[in-house]
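Missing here: one protein chain of the complex. Every other protein chain is in place.
And then chain A:
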Amino acid sequence: MSVVESGPGLVTGSAAEGFVDRHIGTTPEDQKTMLDAIGQPSVEALMRAAVPDSIHAQALGSSILPSPIGEQEALVELRSLASRNTVNRSFLGLGYYGTVTPAVIQRNVLENPSWYTAYTPYQPEISQGRLEALINFQTMVAELTGLTTANASMLDESTAVVEGMLLARRASKSASNRFVVDTDALPQTRALLKGRAAAVGIELVELPLATTGVDALPEAFGVFVQYPGATGNVFDPAAIVDRIHLGGGIAVVAADLLALTLLRAPGEFGADVAVGTSQRFGVPMGFGGPHAGYMAVRTGLERQLPGRLVGVSQDAVGNPAYRLSLQTREQHIRREKATSNICTAQVLLAVMASMYAVYHGPWGLKHIATRTHRMATDLAAGAQAAGVEVENDVFFDTLLLSVPGRAHELVARAHDAGYLLTLVDEGRISLSTDETTTRDDLDRLGEILGFAVPSESRSSLPDDLLRTSDYLTHPVFRTHRSETSMMRYLKHLADKDYALDRGMIPLGSCTMKLNAATEMAAVTWPEFANIHPFAPASDVEGYLELIGQLEGWLSEVTGYDTVSLQPNAGSQGELAGLLAIRGFHLANGDDARTVCLIPQSAHGTNAASAVLAGLRVVVVACDDAGDVDLDDLRAKVAEHALELAALMVTYPSTHGVYEHDIRAITEAVHEAGGQVYVDGANLNALLGFARFGEFGGDVSHLNLHKTFCIPHGGGGPGVGPVAAKAHLAPFLPGHPLAQQADRRTGAPAAAAGDRLAHAGVPVSAAPYGSPSILPISWAYVRMMGTQGLTDATGAAVLAANYVASRLRDHYPVLYSGESGLVAHECILDLRPLRDATGVTVDDVAKRLIDYGFHAPTMSFPVAGTLMVEPTESEDLAEIDRFVEAMIAIKAEADRVGAGEWSADDSPLRGAPHTAEAVIAGEWSAAYTREEAVYPLKALVRSKYWPPVRRIDQAWGDRNLFCACPPVEAFA
């Protein structure tokens, strides 16, 4: 008889338990060790002690979360949902186009954890690869739009237009409160502008700018032109732009990047700001997202840019190095005075789009554009020859056809034949060609529309609209033409970066947990990837079912009645929630309720979002323990009783603590007629143990890219669903082109089958935000089930308390709850160490790189501290490796304190050390080369080598440069 040995969990567990065990890094034996270290008998006991009694989750009579299934079964269910989507050939256009994702980019970027599991590049020394990819993106956008500086991407095109409007108001010299919008703007953009302008008191004026004489333009702080227009029309906006400048206004132009390879660039006709999307540069439509929007500005407006901006600086020895520039513009520093509430970008998608340009080069892009345009001119020629009027005689890829009385019939016939056309009105249809359009498509469309399509036609673009200037001149866009070269370039960049595939990223408040391969599998399936966001409902049954299920599950676990998945980031979820609160008060006639109370300890985004929802921020003090000061809260509530709109509170707090007073806090606000917004950024500490809706929350946003496994992508995508009680449902984000206006409800109290309508201001270009990444969160919940989610929370809180207890003797833990326990993260106070030794939080963070780690969150929420969040997904061995690195670094700091090294000539201040630093030239430091790069013997075989020394932040901000540096800079 032979004995087959099995690992823990694999013999007794079912397939479903198998995934829970794969997701949670610590085994039951590990957890026992950790519990012993913190003096708790069990995870249940730990959670009972940590989470206040007053908020423990109520038992549900029945749950709509199904019993968990294993990885293979989940894929089968996803296949079944996918099969209920129909991939028809889209000619719908309106900002979303068919595109071919080069396989080398799909495999090496989109499906590569080195790219998708990275975090926002706050530690630039270990992020040089994706920072270079983002500099490529910025250079590509700036050159194609003919402007000087582009940012590292926006959430989508329509929100980029809104940000353009807000930028125009800030930067304009006009005293007017009016913004002029072209009626030929995309319908989703018009809807967003309308809602967002109303919230901040901007007056919108819509005019058909192509036919409006400049003398008919009203005085305005800015103007918005869609180029080409939604109906496909292209006109020269130069006269409009000149006229708006005369009054001190700003011209914002949404431009199609592919069209700009043929058309005059916005910067060349005087635009101050260009915005748009890079979707058709190789990023699948995905039923609406995620995609990278963009924004570029002329010289002089750089400091007004919202969002992330990558710039070039230099490292400690003068070598060029990239890092995020001008961060003081952003909400985490400026709070309610920030340029925007946007925190993040769409990095993964911006990387894909930039690599599409790198791979195709300027000639390849021009070829794709020319072919796309040619397909449209052939269709137009066929239509005209058969007497079908083409209403826009100047176009790039979109035709507006006059078909009196036949529009419905033709759209239906096309759908039957597998083609999607846009119904404009009873007598007009429009259709858009793209990179994927074939000659066969044209012939079949011609048959449906009743004309033959010639293969030789002439472009109608007038000479004065044609582009003559060069673009993408940097060698990076002209070098990687072979697949071998492209593959190696992507590998070369990925190798510079530290992502979850290399080790733990213990970033507090970021929840860098596992993004499982099975969860990621469906993202690129054609039935999810190649669906237009405005496809008819009958084509997207699978998507609507998946979205409905996920909305219901998220409602149940948070104790709310309804969820909208539309917001593309946590910041947008906040905005949607606050707009809902404002909408609710207005509907009740409570126009005066505009005060939003925000605790001092809140994330800066809260304040920035409140301002954009038309609210006024009043700050509530926090006590020494970091909790909301209940007396100050009551005083502020009393002072603003009649104006109180809302309180925004994060739970557990940004200090990583379960506040015991939370019920008293929410009750005080409700008594005064205010609504409670619970920021759900820290839901990973609560799931399964407490529900926001049960302890007083009226509305919350969640971060699917934190708690629900959507990868961070190096700084986006994100999904920030907004969850609310039924009374706020009518004010949650609606959308003019949504396939369904109402949603099923997940409320435990509601009858099964109840539906609630969402009819508020849209906050994203697409009705369901970024649907192609929702299968990730769907699969996570489906495979974890209620118990698995609860176990994950317990493991995450245990891991944080274990780290706190092991490091407490070396670094003080700044905050803990009444029980002496932290939630899912802990703050290590490095200020005493700095005072004693001169070693700073920066020194420790950079030294961790030499030890093979990504630093924890630095100086948030308290300057001079590190916030550690291990998550449930890390193994005990990795957690111990981190703890031991932190202890070893403390010992080094003590040698500085003892006078053995000066702080300036210590391995801490010298960190991070490159290979060059310890090999090239004379070694003159007070510490040895081995101490510099191999402080632990185990590193000899597993060394991560940073590509640059510590980066000089100030130099880069004083010498702003945000495009690809010349090749000679690296010589």
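The working rule: contacts are C-beta pairs under 8 Å (C-beta built on N, C-alpha and C of every residue); 3 or more make two chains touch, one makes a residue touch a chain; residues count from 1.
What we mean here is this: contacts and distances are computed from a predicted model.
One chain of the complex is hidden; its UniProt record names it "Glycine cleavage system H protein", one of "Glycine cleavage system H protein", "4Fe-4S binding protein", "Asp23 family, cell envelope-related function" or "RNA polymerase sigma-70 factor, ECF subfamily". Looking at A:303, A:366, A:413 or A:810, the residue that reaches the missing chain in the full complex is A:303. Screening A:59, A:898, A:954 or A:971 for touch with the missing chain picks out A:954. Residue in contact with the omitted chain (choice from A:328, A:538 or A:588): A:328.
Take chain A: the residues that touch the chain left off the picture are 303, 327-328, 333-334, 859, 953-954, 957-958.
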